[in-house]
Every structure is written in C-alpha cells, then in structure tokens.
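With one protein chain held back, the other chains of the complex are shown just where they sit.
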Amino acid sequence: MFRHTKLLQFEAKPERPDPYYARKLQELIGGAYGEMTVTMQYLFQGWNCRIEGKYKDLIMDTATEEIGHVEMLATMVARLLEGAPATATAEAAQDPVMAAVLGGMDPQQAIVAGGGAVPADSNGTPWNGKYIVASGNLLADFRANAAAEAQGRLQTARLYNMTDDPGVKEMLKFNLARDTVHQKQWLRAIEELQADGLESDIAPGALLDEEDQTHNNTIWHLSDGPDGNKGTWSTGEDRIEYLMDPKPLGGPGSAPKPDPELYATYSPTQDAMGTVKGKAQSAVNKVT
Amino acid sequence: MFRHTKLLQFEAKPERPDPYYARKLQELIGGAYGEMTVTMQYLFQGWNCRIEGKYKDLIMDTATEEIGHVEMLATMVARLLEGAPATATAEAAQDPVMAAVLGGMDPQQAIVAGGGAVPADSNGTPWNGKYIVASGNLLADFRANAAAEAQGRLQTARLYNMTDDPGVKEMLKFNLARDTVHQKQWLRAIEELQADGLESDIAPGALLDEEDQTHNNTIWHLSDGPDGNKGTWSTGEDRIEYLMDPKPLGGPGSAPKPDPELYATYSPTQDAMGTVKGKAQSAVNKVT
Amino acid sequence: MFRHTKLLQFEAKPERPDPYYARKLQELIGGAYGEMTVTMQYLFQGWNCRIEGKYKDLIMDTATEEIGHVEMLATMVARLLEGAPATATAEAAQDPVMAAVLGGMDPQQAIVAGGGAVPADSNGTPWNGKYIVASGNLLADFRANAAAEAQGRLQTARLYNMTDDPGVKEMLKFNLARDTVHQKQWLRAIEELQADGLESDIAPGALLDEEDQTHNNTIWHLSDGPDGNKGTWSTGEDRIEYLMDPKPLGGPGSAPKPDPELYATYSPTQDAMGTVKGKAQSAVNKVT
Amino acid sequence: MFRHTKLLQFEAKPERPDPYYARKLQELIGGAYGEMTVTMQYLFQGWNCRIEGKYKDLIMDTATEEIGHVEMLATMVARLLEGAPATATAEAAQDPVMAAVLGGMDPQQAIVAGGGAVPADSNGTPWNGKYIVASGNLLADFRANAAAEAQGRLQTARLYNMTDDPGVKEMLKFNLARDTVHQKQWLRAIEELQADGLESDIAPGALLDEEDQTHNNTIWHLSDGPDGNKGTWSTGEDRIEYLMDPKPLGGPGSAPKPDPELYATYSPTQDAMGTVKGKAQSAVNKVT
Amino acid sequence: MFRHTKLLQFEAKPERPDPYYARKLQELIGGAYGEMTVTMQYLFQGWNCRIEGKYKDLIMDTATEEIGHVEMLATMVARLLEGAPATATAEAAQDPVMAAVLGGMDPQQAIVAGGGAVPADSNGTPWNGKYIVASGNLLADFRANAAAEAQGRLQTARLYNMTDDPGVKEMLKFNLARDTVHQKQWLRAIEELQADGLESDIAPGALLDEEDQTHNNTIWHLSDGPDGNKGTWSTGEDRIEYLMDPKPLGGPGSAPKPDPELYATYSPTQDAMGTVKGKAQSAVNKVT
Partner (left out) sequence: MFRHTKLLQFEAKPERPDPYYARKLQELIGGAYGEMTVTMQYLFQGWNCRIEGKYKDLIMDTATEEIGHVEMLATMVARLLEGAPATATAEAAQDPVMAAVLGGMDPQQAIVAGGGAVPADSNGTPWNGKYIVASGNLLADFRANAAAEAQGRLQTARLYNMTDDPGVKEMLKFNLARDTVHQKQWLRAIEELQADGLESDIAPGALLDEEDQTHNNTIWHLSDGPDGNKGTWSTGEDRIEYLMDPKPLGGPGSAPKPDPELYATYSPTQDAMGTVKGKAQSAVNKVT
C-alpha cells in the first residue's frame, strides 16, 4: 500500500514559461525510457520478486521514488505551460521566437490536458506497457534496469543542454544525480547476485551445459567491415573466436506443403521454377 | 547493402507439428525481446554509429546475423503448423490433447498468414519500433544490448522447457548458444569502451561534475522493507549512502493559474478548500 | 512524494492456483478500465488540478489508493500461477480440465514474466496512456471518473461470477466495495462542483451563449427505430425536441482543387462524371 | 444498413486556408474523444444493446449522426489545407507567420493523404478501438457517453478559441451545440434507466449485497492533503466516512516459490535478506 | 450525412452458439483487413476525393455498404455468444469440446462487452487508423482497395472452412460474393482511370521522366535463388533486365561527426579501428 505527501521530492520551479520545452520534457515522462517506465518496471519487478530481502527491498525503495519523479516532471510541465500562447492563432505570430514556439508546441498539452502534462512522449506517442520488463530473473532484470537508467540519464543530459532556465536546470541536475546513483546501484546489485551465488554472468545461468557448445563462443563475420575482430574480445585466453568466412549450417529455408483449405498458392505438379507441368491446375487454387 | 542465401544459419526442422507451440514461438519472433527487436536494434545502432572501426563492425556483424534468426524462427513456425487443424471446428475436438491445441492456437497464423509466422508476439501483439533503442551513445546502447540478449536467452530457456521435440530443441540449443556469446560480447565491448577511454562507468560520462553532488550517492528508504541497506552496495568505502528517513526537498506540487480560454476548473476567489468565497462565480467557469 | 508499505491494502490469497483465471484477471490490471488506468488517471488529474483544496485532496487520496490496487491484483496473479503447468506441452494434457487451462493460459505470464502479472489486459494488449484523461476541467474529468469506476465495477462483477475460489472472491468483494464508493464519491463531487458554482451541468460551462441555439436541443431521427422519442427526455417542459425528418443543413461535401505537387487524381477539364473532356490529359497526372 | 447523402449535416467552409489549424482539428476527428470515437462507441453499443425500444433507438439515432460529424470535420480539414505550403522548403520561409505554419503543420496530411484528413489525432497518433466502450450495461455505458461528450465539448471549446476564421467558428458553434444536447440526452437517459427500475445509481446494480459492506462507504486518507473530507460528501446522513489514519488490511505482498523451469531468481536456503545460507547454490539458478 | 435502417443488409442468424468461432470472426470486424478497415478506408477516400462524379460516387456507395457489413458481423458475433459459458470456471469443463471452447474463447467479449463484439481482431488487438490509406491518388488507392478486398475475401474463405453452421455459412457466402464484386469493381475502375487518361500504369504517373532512367527497369539478384529471372517478366521485348551480379553504387554508409551536446560516443583522435590515439580522451565523452 502507498501513501503520498504533497511535497515534491525536489523543487520543480522554472524561472519562466517555455511551452516548446514543455513538449520536449514529455520524453522524460512518457517516453520509452521516461519515469513512467522505471516506475512501472520496478513496481512489477518488486511485486514479482521471488526472493525476499535486500534485493526486493531495494527494488521497492527505488520504485516508490520513481512515482515521485513522474510527479516532479508533470508539475514542471504544467508550470512551463503557464501563460503559453495556447489559443494564439498562427496569424498572431509576431516574431520568429513566437513562431518557433507555436510551431513546436504539443497541441495536446493544450487541447487535451488544458495546459498540463500527458502520459506520452515528446511526439505524443502514448506510454505503453511493453516499455517495461519484469521477468522474475533478477540478473536479466537488473541488466535492463541499468540500461534503462543509462538511456534515461542520456536523454536527461541532452535535455539539460536544451534549456537555459536555471530552475529547470536545477531540477535536471537532481535527476541526473538520481540516474547516476540508480545506474550504480543496479550494477552493484548485479555483482552481489553473482557473489551470493544466485546468478552467473550469463542470464539465466541455466542450460549452459545443454546449449550448443560449438557455437556459444564465436562471432560470425557477416558484414564486410574489417575490424570486428580488433577488439580485445577477440584476443587473449578467453577470447571469443572470430569466424572470418562462416558458412550456413542449415539447409534451405522452405515452408511445407500448405493446408488446401487455407488457399496458399501451390501446385502439386510444379517444377522447381514454380511452373505447373502437364495438365494445368484450374484457376481455382484449391488443391483437390 | 545486403545479400541473402537460401540456406539457413542453422537447421529448423521439427520432428512433428505442434501448432500450440508455434504460437508460443511467436514470442521469439515478434516479442519485445524477440529476434526482430535485436535485428532492428543493431541495424539502427550500426547505421547511427559515430565512430568507425571495431565497434561498428561488431554491431553490423551481429545485426546481419540476427536477420537470419528471424528467418530460422519463421521457417520453424511454418513447419510446426504443417497439418495443423486450422479449419477444425471446436465440435471436431475428440480428445483433450486436441482440445488444448485448438484452444491454444493462434488463430491469426491460420486466418491471416495461411499457416505461417506473423510479425507479432505469442499473444498476437504486433512488433513495434519502440522495442528498440539506438542512441548513438555506445555505453548506453551496449548495456541495452546485453540486457536484450539476457531477456532473449531467458525466454528461449523457458521455451526450451516447453517442448519435447528433438528438432525444436536442437535449434533452440543453437539459439541459446548465440544468446550466450552475444551477451558476452556486449559485456566485453563495454569494458573495451572504458579501456579506450571513450566512456566511463556511468552513461553518459558527461555532466558528472555538474550534476547535484549531494544526491548522486544516496538510496532513499521509501518502502518499509528493512533490508534495502543489507547489500554490499551499502557497505565499504565506496558504499552508496542509505537515507533511513528521507524528507521531501521540494515544496508542494501545484499547478499554476490556468489559461481561462482552456476552461480548467478554477476560481479566483476560492479558499484553501476550493470553495468559492463571497459572490459565487457563475456556472460558466470562464474567468473574466 | 510517495511511501510504500509491504502490507497489502487487502488480503490477496487464493485458495488454489488457477492459471486460466490469472489470465482473465489481467483485465483488471492492464485493461482499459483496469487499476493501472484509474491510478494514472487520478494521478495526472491531481497533478494538473488548478484549484487547491478538497477536490484535489480527494483526487490524490484516491489515486494513492489505486496504486495499491494494482499491487493487490499483481500479487493475486502471481499466486494464482503458483504451480501452473507453464512448461507442460500440449501432449501432456490428460483431461479436459487441463486442456482448457493449457489452451486458455496467457503464454506471456510464463515466457515473459516467469509466472507473474504483466501490464496488459486479458488478451495481452499492453496498457497505454490513451486510456486515461486529465483535462483540467473537473466536471468533465469527474464524469470520466464515475464512468471508469462503473465499467471497472462491471468487469469486476463479471469476473466475480467466473470463479469459485473463496480467497479470490473475498478480495473481489473488497474491490467491488471500493468501486461502489468511488462511483459514489465522484457523483457527489459533481454535485458539489455545481453547488459551489464552479461548473454547470454541461461541461464546460463556457460558450453556452455562443453555441448554435437552434441546434442545441434537438435529437435527429436518423435511424428508423420508432421509439427514440418515447423516453421522458422527449416529454415535459424541458424536453429535447425530436426532429422526425431532419434535413442536412450543409451543401455537398467536397474537397478543393488539389496541390499539383501532391499528385491527387484530378483533371481541370473533367465533367461532372469525372470524365476528361476535349484533349485528353496526359497519363502524367501533374496539372500544368 | 446505412444510406448516405452528399449533403453535409452542417456547412464546413472556412473563409481561408489554415494548415496549422488543420492539424489541430485532427484531435476532433481521430483523438481519444473525437468523432470517430463517439461514432464507433454508439454503433457498437447499439448493436450490442439487449433491450429493444427507446434506449436502443436513441443510441442508433445518435450513432448515425456522428458518422456525419466525422464527414464534416474531414471536409473542413481538406478545405483548410487548400493552397497549403505543403511542398515549401524550410528555406522558403519568409516571415514568422509562415515559419510557424511550416513548423506546426502535420506532415502526414500532405505526404500520406495528399492534403486531406487522416484517422489520427493532432499529434498523428492513429485512432484505435480501445478508445470506445460498449459493455451491454446501459448505465455504465451512458455514463461513459456523457463523459465522452463532455470531453469532446471541452476540446471543441478550446479549439474554438484557437481560430478567428468565421467559417470554422460557425461550424464549431454547431458542434458545441450538438455536444451540449448529447450530454443532456445521456444524463436524461440515465435518470430514465433508474425511473424504469432497470438500473440503480451504482453500475451494475448487482452484487451490492454481496460486496464487502465494511469498505463500501469509506474514503481512505492516503495523501496528506488536509481537505479531502471538507466536501459535503463527508457530511450529512448519507455521508461517506473519511478514514483519517487507515491501516493496511492485508499481509505482506509476496510472490510464491517460483517454477524452477522458468528461472526466476530464487534460493531455497536464502535468509530474510536474500543471502544464501550454508552451501552456496551453484551459479546455475535452476533449483534441483 | 447518413441514415440507418434497423434491417440488416443480409441475414446474420447462426443455427447455434459457437463462442470460439465468435472469437475468430473478430478478424473480419477489427482485423487489418476486416470490415472496419474497408469502411474507414472508403469513407476517407471519398471525403478526400478531388474529382467529382463516377469515381467518388462509386467510392461512397461502397463505403456506405461496408458500415452495414460491420453491423452484420457484430450482430452475428452477439448471437454466436448466446448462452456461451462465459462464467464457467475451467474446473467446470466436462468434456474436450467444452475445454477447447473455454480455452479458445476471447475473454474480452465477455468481460468487456458483456457477450458482444469488440472493435478488435481475433487476438484482441484493437483496430487502428493506420490500417487504412486515402492518399488522394486514385490509382494508388484503388490498388490498395483491390488488395484489401483480396485479403478480406481470402480470410473470409478460410473462416468459411472453419464452421459447419448453415446460418453462418449462408452469411459468409454473401460476404464472399460482395468481396468478389468489390475486387472486380476496383480492378475495372483502375482500367477506367487509365482509359480516361487520368493515370498511367505506374502510380503516380508523375516524375517518370525525372526518375533515374538507369535503374527503373532492373531486378537486382541479391538472394541466391536461381530462378528469379525465369518468369516472363524477364523475357520478351518489354522485359525487366535481371542484374546477375549487381554491385553497390554508393560509398560506405557512415554517420557524420556528432553534436557534442548529444553525447554520441566519438573521439576526434580515433583511428580506423575506433581506438583513441595519443593522449586518451577523458572518460567524460563530451568533446571540448
């Protein structure tokens, strides 16, 4: 169960409105790597965690924090939209700055939300549940978490460079910091999983003996770039072998004889070219 | 530019049809962590890579391989559907096994694809472009790649346990192996990026000095689990500090005075409870 | 900012596993009227609320409760999946009950979530941000809230009839109760908005004098059912007028002459039938 | 079965083109509360209505009208795009007004539709079937209808303030009027359902005696706003009780022991912190 | 403007309920090539048609018919669901037929629609506006129409083979017939466009002289199948040339130097392998 305080985790006060930037900030709310994603990803991971204790508690601590990040960003967006020229017509544009703002604004923040944030990204694509993963396997999931925090921090860093507003920058400095520590904590938790003997370095640690031992340590040179084997991954004792001229291992890909009642194009008497031999099949392609 | 051979990278021959399993395999084709995802993720990363040489070549080698994985799986699905009771009515079910198959089949594999694979997951949700990421930052992207391969291998391992068919298992052993080596290669490439001095351990390595130094090394104890600080992440010299009773740093979250032409509910004379004081505002909520 | 306790708002303990039912319960988690919807709808409404006090506080109380409802349902789903025949092959089905379960299970709860809930509905369609509305206008939004709670309670009632498990029914009785009181509270809050003079009975209360007065009180009889005017809405002093034989008020719908550089099919010399008169236009349809 | 006349229900003639506004109007065509939504919502409700007569006939009258509203808006959009600078390059922008128009236009109206409307909203998100509801329960559905008309009228009112074009405003006055009467008719029909004894004030009227009687009349104070109980909903005889310090009723949320073949992270010998006791489990996390 | 009669275009009466088949029929309602698609495709094409007369009138005749097809199918689905075991638990399955039905039913037809059709396909994926095209170019659009009717008839034919119910088959015979004539009419209309000199055989007929004349009549042999040039398309005077060993015409694909403020991984001093030469760049990858 959850409780809420009206106080924000960190202040979210822009110095002045900036409706175009309010659109861009949507990426951090409802984008694939926005705060709604980490909120829901961590919540479902926590609820689906099969091992009580430190891991689950760390997940739930972080999940609960992230709901508050959505809150900070939604508040910031509403404030950036204060006094926005929502109902200005294009004809009213008097100067290039206004023109850029008018052209670049998110019309749904005005028409749909009345001057507030929406659960969507900077192009208006709605957030969806496929952005998250909660597999029950903590190694696989903590990798996904570290990756999500990395993409999130990267996008925050880019947005940090897109504004001069001291109030916005102040909040983004806090967000950058939280993304840094969250990256670090998931990387540390991965080490801990391995130290605890719960997971190996490959996720999942299962079936490693059953998987195809001939093909689990080779890079296939399938693009003609000459340097794919110049990394240290291709050198040393534990190197991954680089197959310079790999050949297909399977036969030709082909689909089987079709079910006649599904009407795939087919002839029982076709030759290799697909031409019908002898008595031509009727134009009705149902094979009898 | 690409070229194609009809030969599959690895054989994809089931011993017998299994239409229900053909549905489940869709997860590895068009699911969020299926082969379409890694194909497109690596292709866009390669095309968007800003640094020529070993990293880009490794990405393109792997991307090109993954297209062939979609091909193997699509071929396998078509073969698993051979002779499937696509047009059997429910009344035709004579035994429980058939009933389970009929109930569990993907109707679109028959109705839409005529007995073949579709670019969708095991519940029929179509693959979409938001499943991938290609940010230009290789640390952030390789983390995402290692995470994708981990989830992909995990799902493959689960599916491996859901079949007894030796032909299917043979192919999945190959897939497991490729997922293992791909995980390994991205982890190694992350180390290489750091060894080359191109990226640090936090993505992106930028703005680390500008970010909020007070809050980039603390875990906020916001869920009441008692063990969030029991990991080694909370011990030692480089520990992340655990705030046992963190307080909000910001003021109350509130939205500014609305634009009257957008008709948000508001009264200029409301008291703290939202009740209008003195002369009641007209029912028309446009503030004049 | 939010805080979390590990204790559930209400107990979520099924008496026995039921994996098919676990799929159906997904509708209450990630369906269009599931708990993720009301959670996000109320959160965004609260953050975007322009009038401090009783309305906003009520919204935030309810929003915070709803996060905990997602938690209860996700927990229930994981428990219903305990011991589910996730890796049983169709061939393993020994009796009709098992067959129905196998056929009807959600494969992604096993393959993707490892035996847990996913942020999707009972057909696997992911939850998305378009399910919610937060317009800033409280009358419009409270109507949407009452409607959402009504659909939610209706679906819960249907699901209540689909199980015999006493533990599941116990939790659903709680959910039904909460949906009842939430419906009631939004209906009461609508009355309060009107009593406070903040909104009228039509949302928004604006532009009522400017809108077309001739057409704001008529039902157009456009389907040939004979009873559309038999309700009390068509009787009494404040009746809505029923136009028995309404005529179109506009001219023909037609699209203007196209931009030649966009290559819409068009001929400057066509007659009314679309046939080109005199010198035939060249096959190149660019108008010169 | 349907019939169509070329005449529009109301005139849709702008005085002059306005391509930026043509983008905004897309919200009323293909947005979540646009005319495609009410068209399809009412059609499916009518087709799924289980009670012949006045309710069904009213639904079908309105559904049929709404198809004509999509037609009016699509016609208006095509006309607003006449002579639009669809193929102007950014370099051709000579003044701020043109710049705002160029920046703000919907590129798909030109590239995809050749200067016409698309079945999408003002950010290009396609309309989808999840926007509608047709549950068979008329109380729940009429609530949804009144809510949809409220949001639709609100968006129309906002768009009315975003244009000065007399032709556009004339049509929107008609739309506002229709949204007003449609709101009214659904509210009246809700009263009628109750007067007819078909539904109560809570939807559905079923299971009210079986639901949890202890928790169907309480608001849980879970956010720290002080005014959630200051509305009249918390006063009087039929007040909803306000729980000032509500406690969780359930035990801790936890997920059960996982299926070993699904490889969730787990150890049979872990302690409360998640640390493995005694003999460390192998790195392979399959529980044997 | 539209009008509606309660009479269906054709009878839609199944002999007996078949809830599993009711799920499959959803493909013809809300699938990519279902009746909602042709309805909306033709409506938007008609509204966006730039040439008055025979073409537009044919489009609108057909569009209006298709709305009635959605109606027939939605009615059929509701009737197929009559008496469906919507609330039967899996445990209640007593025989394999019931098991197949239970496992294969669409749970949303019961939970969401109360025993009726939904605007979604046979896997529950909602219909969306991207399924349709209305480009303004009639040749391009009539090709899309003929293709849509072909896929639609194909799916109808497959579904025809999946039922034994005489009532369902009777209606599907009508649907098959309508799909046949609609295919024919669009093919005939394509010939007419060409006869009228409005379009050529390539869509659009524009820019044919400006396009690259060297590469507009060659097939590139990029897959190693030996028979790609064995069709008559590769023989005769107007043959398409088959390039047996085509070479890339462009230089290497590469992305330009990145914007340093967007933090793509890059080093100004890297060598061809991506290794940094000389003084290593700091771990902070911002280029200064």
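We call the chains A, B, C, D and E, going by the order they appear; numbering starts again at 1 in every chain.
We adopt the following convention: contacts are C-beta pairs under 8 Å (C-beta built on N, C-alpha and C of every residue); 3 or more make two chains touch, one makes a residue touch a chain.
Since the model is a prediction, treat every value here as computed from it, not as a measurement.
S.K.: So one chain is hidden, and I want to know which residue out of B:P119, B:G167, B:P226 or B:P256 touches that hidden chain in the complete assembly.
M.R.: Per the contact definition at the top, the residue touching the missing chain is B:P119.
S.K.: Of A:E191, A:D224 or A:E241, which residue touches the hidden chain?
M.R.: Per the contact definition at the top, the residue touching the missing chain is A:D224.
S.K.: From the list B:P17, B:P96, B:G136 or B:G152, which touches the chain that is not on show?
M.R.: Considering all chains, including the one not shown, the answer is B:G136.
S.K.: Over the whole complex, note the residues of chain A touching the chain we left out.
M.R.: 18, 20-21, 23-24, 27, 31-32, 96-97, 99-104, 121-125, 154-155, 158-159, 161-164, 222-225, 248, 253-258, 262-267, 270-276, 280-286
S.K.: Over the whole complex, note the residues of chain E touching the chain we left out.
M.R.: 5-12, 32-33, 46, 53-58, 60-65, 71-72, 75, 78-79, 82-84, 86-87, 110, 114-116, 125, 128, 130-131, 133, 135, 137, 139-140, 143-144, 146-147, 150-151, 153-154, 157, 160, 173-174, 176-178, 180-181, 183-185, 187-189, 191-192, 195, 201-204, 206-208, 210-223, 225-233, 240, 248-259, 261-264
S.K.: Can you list, in ascending order, the chain C residues touching the missing chain?
M.R.: Against the missing chain, chain C presents residues 154, 157-158, 161, 227, 230, 261-263, 272-275.
Rule of thumb we're sticking to: only the chains that are shown with their structure count from here on.
S.K.: For the interfaces D-E and A-E, which has the higher count of C-beta pairs in contact?
M.R.: Between D-E and A-E, the larger count of C-beta pairs in contact belongs to D-E.
S.K.: Using Cα averages as centroids, what's the distance between chain B and chain C in whole Å?
M.R.: A distance of 25 Å separates the two centres.
S.K.: Of all the residues in chain E, which ones touch at least 2 other chains?
M.R.: Chain E, residues with two or more chain partners: 1-6, 47-48, 96, 99-100, 102-104, 112, 114, 120, 123-126, 135-137, 154, 158, 161, 262-263, 272-275.
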